[in-house]
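A single protein chain has been omitted; all remaining protein chains appear in their positions.
As written, the chain order gives the labels A and B, with residue 1 at the start of each chain.
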Amino acid sequence: MTERPILRVRGLTRLYGRTVACRNVSFDLWPGEVLGVVGESGAGKTTLLKCLSAQVEPTDGTIEYDTRADGLVDVFALSEPARRMLLRTDWGIVHQNPRDGLHMGVSAGGNVGERLMAVGARHYGNIRSEVLDWLDRVEIDTGRIDDRPDTFSGGMQQRVQIARNLISRPRLLFLDEPTGGLDVSVQARLLDLLRQLVASTGVAAIVVTHDLGVVRLLAHRLMVMRGGEVVEHGLTDQVLDDPQHAYSQLLVSSILQV
Amino acid sequence: MYVAVKGGERAIENAHRLLAEERRGDPAVPELTLAQIDQQLAHAVDRVMTEGSLYDRELAALAVKQARGDLIEAIFLLRAYRTTLPRFGASEPVDTGEMVVRRRISATFKDIPGGQVLGPTFDYTHRLLDFTLAAEGAPVAAAEEAEQSVAAMPRVTDILGRDGLFEAETAEDDAPVGDVTRDPLEFPADRDLRLQVLARGDEGFLLALGYSTQRGYGNNHPFAGEIRLGEVDVEFVPEELGFPVELGEVTVTECQMVNQFKGSATMPPQFTRGYGLTFGHCERKAMSMALVDRALRARELGEEAAAPAQDEEFVLAHADNVQATGFVEHLKLPHYVDFQAELVMVRAMRDAAEQDNSRKVAAE
Partner (left out) sequence: MTSDETTAAFGAEHVAGYNFAYLDEQTKRMIRRAILKAIAIPGYQVPFGSREMPLPYGWGTGGIQVTASVIGPDDVLKVIDQGADDTTNAVSIRAFFAKTTGVATTERTAEATLIQTRHRIPETPLREGQVLIYQVPIPEPLRWLEPRESETRKMHALAEYGVMQVSLYEDIARYGRIAKAYNYPVRVHARYITSPSPIPKFDNPKMDRNPAIQLFGAGRERRIYAIPPYTAVESLDFDDYPFTVEQWPESCALCGATDSFLDEIVTNDKGGRMFICSDTDYCAGRRAENGEETAA
């Protein structure tokens, strides 16, 4: 493993008018590591993720990403072309709502193959076989390759999104409530799948969720947010088994009570 | 041997003659004069001037006559004439506060300085066909001479503005006013260009969009702050003189919609403006324009912008009826070649599908 973090975040703040969406967030993410971000609704999780993935500009603070060519660079100092290039090659984003992450009018195969074509793949047969391979890996019946995602179930749509992102072998994956809106048994299978994929591809990931079950399964490390601030940060097991901050304790106990 | 359809030229020539004949109609019926159109079909002339963006009643009346009453065709004619005219410069902004008002109403205050002036309007008429109009020559009862107000009537929005309740209208920058008939429109468009496109935009299109905002597709809680009709002076500053000289006067209709605004991080809650202005008397158009102008400001004011009327690219790209009618009607032009290419393609695809099927049947 390299000595450099893949993502280094310092003093990240984002305001909306007078609303503090997130304030003074700092952390390092290491290659292959999965970081969970939990907190109640409105805590600033999505805002944080959008800043990290360069979709929303922070009011203050820096986000540095370890590019393949130049090492750590400030993401917002990159030119827009370079940033958009990162977004469709090195990074992957799994949106909470599949509608934001998929072209609903394009077949599952077209969705999954898009990133290959965006970087110049021009052999239909090869694109197709790689797409089939990825559909198989995310456990989607390969016979559905030419069906449109709006004919898929919510869980299947999430899996198409995951395949669409992982096909470009990204080094960093952003997931916003990847299991939100799915029923419990589908959630469990999707989590299992994600865990396998993360382990087998070595991709680093940041998972935002309000579900402690998700982070317990996926995340090596955990950040607890409240009112836009990180109130606790540590190894997942430590935070869950021995929460220090009063709010973390409340969060953990409320789950255990169920 | 087959001879491909020839003689397009003769066909066109003949079509033009037929058109001229039909335009004139039965020669036993007296021919319309431009003065008649100007005087008795004044709203048609007003609309053609507004959407043709050229203030000339006589030319507009001619266009209406030449177009046989097809107003979009008349607008097209006027625009095609306008485009060839030399450009001396831009006039000074007209001051509608100094308007010689013939009609002025506000839906926001019962009484206002200068009073409400109903003026010439269809409002409050009963829409019963008036058969006395079918008979020619019936004398018209003279209207009471309105008391000509000497003091100019202040605009309602200016009255509200004094209390800070209404947003001030300030130029976005010092740049000269753009001209959509000279420069390509780029998005996002500045307000001056947006208002120009709306002023030239199709009345029916803007009416429908404005209406849609009242039905929940991007509501902005409008009040007709003021609608005024009357004459304003047009002034121009010749470079060699350096001071404004009066060129003449034009009739305009202005509508200022007053809209609710809840405030944002940078702006306190206040009323915001939707603005409509037309040549002549085009009240429906001015009101629709004001509704759509305000709807298009959603993004600027930090409001959710999801409705069609709030979608700048959609609205501005489709408001122009001369563009729209040209492109819709161009479907009349031959498309033999493209259709042939499609035919070849569809046949090949059908053949492939058929072969596929027969292979499957054979395999079974």
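Everything that follows uses one rule, which is that contacts are C-beta pairs under 8 Å (C-beta built on N, C-alpha and C of every residue); 3 or more make two chains touch, one makes a residue touch a chain.
The shown structure was predicted, so the numbers you read here are calculated from the model rather than taken from an experiment.
Residue in contact with the omitted chain (choice from B:Glu186, B:Glu304 or B:Glu364): B:Glu186.
Across the interface with the omitted chain, chain B contributes residues 1-2, 4-13, 76, 79-80, 82-84, 86, 181-188, 313, 317, 322-323, 325-330, 333-338, 340-345, 348-349, 352.
What chain A contributes to its contact with the hidden chain is residues 80-81, 84-85, 88, 103, 106-107, 109-110, 113-115, 117-119, 122-125, 127-128, 145-146.
By definition in this document, only the chains that are shown with their structure count from here on.
Inter-chain spacing, taken between the CA centroids of chain A and chain B, is 49 Å.
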